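The next block holds one structure in the form of structure tokens; read it before the comments.
Here the complex is missing a single protein chain, while all its other protein chains stay put.
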Amino acid sequence: MNVMWKKMKKTTKSNMITFGMVILAYAVIQAMVMTGNISSLFKGLLVPVCTYVILAISLNLVVGILGELSLGHAGFMCVGAFASAFFSKCMQGVIASDGLRFFLALLIGAAAAGIFGILIGIPVLRLKGDYLAIVTLAFGEIIKNVINVMFIGKDANGFHFSTKDVISLNMEPDGVVLVNGPQGITGTPKDSTFTIGVILILITLIIIINLVNSRSGRAIMAIRDNRIAAESIGINITKYKLMAFSISAAMAGCAGVLYAHNLSSLTATPKNFGYNMSIMILVFVVLGGIGNIRGSIIAAVILTLLPELLRGLSDYRMLIYAIVLIVMMLFNWAPKAIEWREKYLGRLKHRKKTTKEA
Amino acid sequence: MSFISYFINGVSLGSVYAIIALGYTMVYGIAKMLNFAHGDVIMIGAYVVLTCVSTAGLHPALAVLIGIVACTVFGIVIERVAYRPLRNAASPLAVLITAIGVSYLLQNIALLIFGSNTKSFPEIIKLPSLSLAGGKLTITGTTILTIVACLVIMAGLMAFINKTKAGQAMLAVSEDKGAAQLMGINVNGTIALTFAIGSALAALAGVLLCSTYPSLTPYTGSMPGIKAFVAAVFGGIGSIPGALIGGILLGVIEILGKAYISSQLADAIVFAVLIVVLLVKPTGILGKNIQEKV
Partner (left out) sequence: MALLEVKNLSISFGGLRAVNEFHIEIQKGELYGLIGPNGAGKTTAFNLLTGVYKPDEGIIKLDGVDITGKKTIDINKAGIARTFQNIRLFKELSVLDNVKAGLHNHYKYSTIEGILRLPKFRKVEREMDERAMEILQVFDLDKEAQTTAANLPYGKQRKLEIARAIATKPKLLLLDEPAAGMNPNETGELMETIRFVRDKFDMTILLIEHDMKLVSGICEELTVLNFGQVLAQGKTSDVLNNPEVISAYLGDE
């Protein structure tokens, strides 16, 4: 029992470090903001950084904990962003309190993305590996394409919907275009703040960490480690895969809400919601270490800030990402590299020990 | 009449997809990996040909030959450096993520060398158009060449695999790597050869694609690449006739969807087709059923 206690403390300790790190970073940055020791460029990056951190943590649930590769994560972010921006735009002036409206927008964004997660997950999670990856990619692209042909307007008679253009909405002269196809949604209230972003990160962290250390989390990881064995001990594969997938989608939806309410105009372009974005999030997860939540956070922060702060490198930014990604994968996963690492690092550890004894 | 014209354009686009899909399907069949960077090899091929023709002023045929050689070398190098070390990795995701990294690498190398501006691909296929039905239906020379090229490549590849020793080795490796090795087959060499052939075909596909749609950017290859993978899955991954059928069906669906439903939703339709196929018959039209061993 003594061994157990020590070990349990170790995981709790590790989680504490993660939480402490986030809170400390928040305190330092807030202090910098208060004293005015912060550039406007850096300030503008605070909410996006929070968005990417949430995306990275949530994708890690699917890639690291469930062990399936999803390349459509940006699609769920897109659903959350548009559902919540649409809601906020409709409710501007209807719900008096900005705080309440944003809170409801968050719930709606998360729920919409979560429901999409379930709807997409039911068919998709029957597939495995590469097939699952390509189909999630396909779904992400479909979501983006469909949003680009949506036109929604509102006038005295209620809502109008079209997939062609604004004119075919057939609105009265007093009508307002809410969703304008490729131009998206403009005039979303800018409710997102750094503080809200950090609170969302903390909530995401609590959910993931507590999920992993619970009965359901164990079932999810059992499926990851050996599906056939998990089935043989009576674990419902579909249920738990779907659970991980939809929780992850709902979190990505939250990130989308944060993203949408930080911009005055929201459009679905290949750059922000295409599969390139999904892959970008995957890069955060891989570089932070698959399954390593704290690593995801650090990777997301560094990879978002660094290129922006080092503008001179911006041409080489994606090139460097690509090389780092390949090198990291080879270093971490190639059997030869593992062998070499164990030999070399093992010797290093051994040397440390002997010097200590001496 | 316009339907027939759309249909023929669809078959032509589908032929390009089929040629690209061959690369995917062969690599998937033999190395059991999704080479995400395959689409970007197409783009590299197109840039090489463009540079040879426009900048160096070489004869188009020579330029295409150089493009093929360049892509072949690229394919072999990528396999050797990035994929082979991960062949026995513990996680099957490792090599897929690396392939995504290679895809990004190729795009960004092209971006640095050629810039992000759209380059106009030179007209290198100079064949007369075919006029049918009293001038109501015109088929361009490029379209005809694309379809013919696809059929020739397909037939050539089938013959290569069924009639030559190297082709038989490929089949053996795709069935069972370990057993093939024991039979004295050079597994590494065979896989490298597969990448070489796939990449050479990608160069050809790049030329054909850019001859029909002559705007070239560093991202030109990625969408056709993904769609060609869809085509390979559609036809049944690992199957060469499957790549042909899947490619052509996908091309026709895409062009008809663009013409009759919505040009913005054409990609969505293609992806929806993939999803439906995978759900109804996960192994594709001509795919084999494989049961997991317990």
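Some points to look at:
In order of appearance the chains are A and B, and numbering begins at 1 in each one.
Heads up, the rule we're going with is that a contact is a pair of C-beta atoms (placed from the backbone, for glycine too) under 8 Å apart; a residue touches a chain by one contact, two chains touch by 3 or more.
No experiment lies behind these values; they were computed from the predicted model shown.
Only one residue from A:157, A:195 or A:214 touches the chain missing from this view: A:214.
Of A:41, A:100, A:176 or A:228, it is A:228 that touches the chain left out of the display.
Although one chain is not displayed, subunit A still touches it through residues 3-4, 7, 206-207, 210-211, 214-219, 221-222, 224-226, 228-237, 243.
One rule holds in what follows: only the chains that are shown with their structure count from here on.
One finds 32 Å separating the Cα centroids of subunit A and subunit B.
If you check the complex, the residues on subunit A that touch subunit B are 63, 67, 69, 123-124, 126-127, 129-131, 133-135, 137-139, 141-142, 145-146, 148-149, 163, 182, 228, 275, 279, 282, 286, 290, 315-316, 318-319, 321-323, 325-326, 329-330, 332-337. Residues 28, 33-34, 82, 85-86, 88-98, 100-102, 104-105, 107-109, 111-112, 226, 229-230, 233, 262, 264-265, 267-268, 271-272, 274-275, 278-279, 282, 292, 294 of subunit B are the ones touching subunit A in the complex.
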